[in-house]
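Missing here: one protein chain of the complex. Every other protein chain is in place.
A and B label the chains in the order they appear, each numbered from 1.
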Amino acid sequence: MIINHPLLGPRDAAEFTYLGDASLIDRPDGMADNALPAFIDYGYLRDNNAGEHRELWFHEQGDRSWLVVTRHTVTHEITNVELASDVARKRGRSK
Amino acid sequence: MPKLHAVSPLGYTTPHKDTVGAYAISEVTDWAMASVTARKDCGAAVKTILTKILKQPAPEVGGYCAGEIEAFWTGQSQWMLAAAFDEYEDIVASFAGIFKGKASLTEQTDGWCRFAITGPDLDRLCSLLCNIDMRGLTAGKASRTSIEHIGCFVLRSADDNMQIIGPRSSAGSLHHAIYTAAKSAPF
Partner (left out) sequence: MLAGAMRAYANRWATAVGDRIAIFANNDDAHRTAHDLHQLGVEIAAVIDSRPEAPKSDNFEVLAASEVVNTHGRLGINSIDVKTPQGLRQIQVSALGVSGGWNPNIHLTCHQRGRPEWDAALSAFVPSSDLPKALYVAGAANGKMTTAAAMQDAVTTAMKIAKDCGLKPKSLAVPKTSDESASVTPFWYVTGTERGWVDQQNDVTVKDIKLAHQENFRSVEHLKRYTTLGMATDQGKTSNVLGLAIMAHTAGQSIRETGTTIYRPPYSPTAIGVLAGRSRDMDFRPIRKTPSHKWAEEQGAVFVEVGMWYRAQWFPRAGETHWRQSVDREVETTRASVGVCDVTTLGKIDVQGADAAAFLNKIYCNGFAKLDVGKTRYGLMLREDGIAMDDGAAARLAEDHFVVTTTTANAVGVYRHMEFARQVLWPDMDVQLISTTESWAQYAVAGPNARNLLRKIVDATFDISNEAFPFMACGAITVCGGVRARLFRISFSGELAYEIAVPSRYGDAMIRALVAAGEDFGGCAYGTEALGVMRIEKGHAAGNELNGTTTALNLGMGRMVSTQKDSIGAVLSRRDGLTGDDALKLVGLKPCRTSDPVPAGSHLMTKGSPIDAKHDQGYVTSACYSPTLGHHIAIGFLKSGDQRLGEIVRLVSPLTNIEHDVEVVSAHFVDPEGDKLRA
């Protein structure tokens, strides 16, 4: 499998480490009143679809970027690769 | 008080050198090295400072600038900066002033072993070692990759000259891998 890194171009998947569903970007606020149920959903509930899946990969043997890879779980076809920091900012994450 | 004598990553008092057929594999120990990572929103400013230090444009993504002081790109707004050990042993202190808090500098000198490899057909030699696209790694390019499970940087300064920088603790294993690959020539 080849991952088309947004900065470095096509790289062998062996250089990357897989984490999981990109929904891990949306970490709840730990100080909020509903923090406990929110974290249980965040930690344990995942969609398990046969089809397009957005997921987090780390370019460990490369530039150490976290990436959001859109991959088809049946064919492994990769249709989009973004820097996770860009995606996170777009989803409202800051500091 | 005892005097501390330095040893090379391979454990020698002077840098080790091997000749394998047409290849020379030499341990390089006379560089000091520091990582330079731009602080938040300082990427452009740090590139300007690097350009001033290198006296040539700072390396872009995947780039490597050879010279008396050299640098290669390692990640977003992150570079390795290397300079002569004798002059810059405390490399972070040497450059901290010029970066004026716009970058985080971390000493990397002894974290790595560095092998200079000269000889013909380096693309094919390197293809035995790692999976990077060597034809794309032309002079002035650098890439991080994995060689026999060892995370390394591969720098290309000329068609027949490249440097492999790997973790110091695995210097022996990395040297063995390069040496074995060189022995496979002609491929």
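Keep in mind that, in the parts below, a residue touches a chain if its C-beta (ideal position, glycine included) is under 8 Å from a C-beta of that chain, and two chains touch if they have at least 3 such contacts.
Since the structure is predicted, the reported quantities are computational estimates derived from the model, not experimental observations.
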Full-complex contact with the absent chain, from B:Val7, B:Ala44 or B:Ala158: B:Val7
Which of B:His16, B:Lys47, B:Arg124 or B:Arg168 contacts the chain that the document leaves out: B:Arg168
Hidden partner interface residues of chain A, rising order: 17, 19, 24-25, 27-31, 35-36, 39-40, 42-43, 56, 58, 60, 64-66, 74-77, 83-85, 88-89, 93-95
Chain B residues that touch the omitted chain in the full complex: 1-9, 11, 29, 35, 37-40, 78, 90, 104, 106-112, 148-150, 167-174, 176, 180
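Basically, only the chains that are shown with their structure count from here on.
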Gap in Å, rounded to a whole number, between the CA centres of chain B and chain A: 30
Chain A residues within the chain B interface of the complex: 7-8, 10, 12, 14-15, 60-65, 83, 85
Residues on chain B engaged by chain A in the complex (per definition of touch): 61-62, 74-76, 78, 131, 133, 143-146, 151
